[in-house]
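Read through the structure below, which is laid out as structure tokens, and then see the notes.
Of the protein chains in this complex, one is absent; all others appear in place.
What follows is chain A.
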Amino acid sequence: MAATDAPQYRIDPPLERIPEMGRIPAGSAIEARLEKIWETAPGWRGWLSTVDHKTIGVRYLVTAFLFLVIGGIEALFLRIQLAGPDMAFLTPEQYNQLFTMHGVTMIFLYALPVLSGFSNYLWPLLLGSRDMAFPRLNALSYWIFLFAGLFMYISFPLGQAPNAGWFNYVPFSGPIYNTGPNIDVFALGMVLLGISTTVGSINFVVTLFRMRAPGMTINRVPILVWGTLTASVANLFAIPAVSLAFFLLWLDRQIGAHFFDVANNGQPLLWQHLFWIFGHPWVYVVVLPAMGIVSDALPTFCRRPLVGYTAVALATMATMLLGFGVWVHHMFATGLPTVALSIFGAASMVISIPSAVAVFAWIATIWLGKPVFKTPFLFFAGFVALFIIGGMSGVMTAAVPLDWQLNETYFIVAHLHYVLLGINVFPVVGAIYYWFPKFTGRMMSEKLGKWSFWTMFIGFNAGFFPMHIAGLLGMPRRIYTYPSRMGWDEVNLITTVGSFIFAVGVLIFLVNVVLSVKRGARAGANPWDAPTLEWAVSSPPPAYNFATIPTIASRHPLWEGRIEGEEEHSRTKLEEGYLLMRGRETLGTSPIDAKPVVILKMPEDSYTPFLVGLFVSLLFVGLLLHSWTFTALMAALSCAALSSWMWPRRKLGQRTTRHGPASAGRGGEGP
């Protein structure tokens, strides 16, 4: 039967072309030409206009780590204030703003952007492509993220930062109880950040289904890609809820709408529903790609493939879908009917099944492999331990009666830090150690790496495990100080000491990064002897990624021949493939079975993503300042920049392969 998973369109003869196959020798004139086609202009012009996914990925990583450091310093201030009873290091208002900005920074400006950094850098390399599906959209996503981060910090130096917690509950965040600009900054900043996350997510989804190398069928996709894909699809459903919530709140505050105003038949609980419909899936959004990092990188150090690839892929997707049905466990104490509590409690427990599947797969991979105790392995193994602890306390709070006891106590703070730091920060730092040679061409210091791991691991557990005890002793969250007679003195002191030890571990890691960038040992293309495609190219990769588009024959293209029973009849072709070099070109493939479909004409570097990002962000500044003329001007400039971006260009007409299913498009960017 001739059914295909690609749409059928009429072929436009002038756009038809058969791609040539062949090899491009390293150092040849053809390779130099390819480099010229894909390189970014030097200097500030290239800096502002580049759409190279690797540059954007590194920018995401650096920016997210800067926000991590800022959020971490805020946490240290909080811990100094809580180190002993009746401390007056911070005023209550300062404490409120610091803990709010700590949460906002870590959850919105660090946790997902850092994963987007890895995915932006790695996806085309993992998938055998030359770029993301929409390179300019990718650049826009980064610029808006950067500007949204700056926007949310705009009022911090003035002592007017958001101060109602990262969940920003009404009525406290409403116009009656919070009269300053604090919440307006947060509300508008979140809507702005939502644009970045949404366009970035669309880019990931299209890239997976359109940009895989021929032969990379749906059963050969790395787990990191499954994780980011799942998170991106979830973002497309979750982000509208939180953007709407913050927009409605801004309307309540600025034009006297009453969506959340109980005195005028508004519904405060509506805020909680809208926020947590987004908020709980977001938790999985910021951990599933990190779990994917571990699933792909851990096997390298166990010298064997991941145990249960299919089960882990399914666990990733099932966790995300179930994650959309558990948001009410954040609202168990709000007086909802028992049936609702019971159902959402049940769903919250069920979610432990796919999570446990992933944990058992990692443990089995370590158990059945021959572990090599390099620094990345230590971080990934540490992550598994922390995942189990954080997961167990999560299942505990899924039980409604226990949740009522633990609600709003430090037990919850301990749980969320085990989940968010344990499942995000540890894999991320391990991933930096793992992919640093690919990013920079240099290895990081193993000695400093092991010091950083053990300091971080000990500091983390010393800092956050006692919070469970503080919670069980009844210490509420979000209090800026406490009297000495409560019996919380010792656990708080230990927590503060632990948090500083953890900070020292992070500092050692950062020192290692800085030293290794300049003085690290030179790394070859595949210093870890890893199995995935990104290690097939030089370190750092060339601007065009792959000289010829490879043809993939297995899940572990660089381990072929070593793994018993894995498609011995065919071999991945890395040196020979499609020669696409009439301008910036890459291959578009069909969504499921990755058959070649179309030659994609990729866009050149452009200032328009930067300009659109800048003008849209300034538009939000105008809204914040109530400067309607300025807002209108920025809206007009945004439209002008967008028009320039979208203007049809003849050279971006897509080329169909004569023998592939026809798919023709004109103009725009990418597929």
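A few notes on this one:
What we mean here is this: contacts are C-beta pairs under 8 Å (C-beta built on N, C-alpha and C of every residue); 3 or more make two chains touch, one makes a residue touch a chain; residues count from 1.
Please note the rule applied: contacts and distances are computed from a predicted model.
The listed options are "ABC transporter permease", "Pyridoxal 5'-phosphate synthase subunit PdxS", "Cytochrome c oxidase subunit I" or "3-ketoacyl-CoA thiolase", and the UniProt record of the chain not shown names that protein "Cytochrome c oxidase subunit I".
Per the touch definition above, the residue from A:N219, A:S627 or A:S643 contacting the chain not shown is A:N219. Across A:S590, A:S617 or A:S638, the single residue that touches the chain missing here is A:S590.
Residue A:G345 is the one among A:G227, A:G345, A:G520 or A:P609 that touches the chain missing from this view. Across the entire complex, the residue among A:L98, A:L322, A:M456 or A:M602 in touch with the chain not shown is A:L322. Taking the complete complex into account, A:G335 is the one of A:G27, A:G43, A:P157 or A:G335 that touches the chain left out. When the missing chain is restored to the complex, the residue among A:A64, A:V191, A:V206 or A:A313 that touches it is A:A313. Although one chain is hidden here, its contacts on chain A can still be listed: residues 1-6, 18-21, 214-215, 217-220, 310-311, 313-314, 317-318, 321-322, 325, 328, 335-340, 342-347, 349-350, 353-354, 551, 567, 576, 578, 590, 592-593, 595-596, 657-661.
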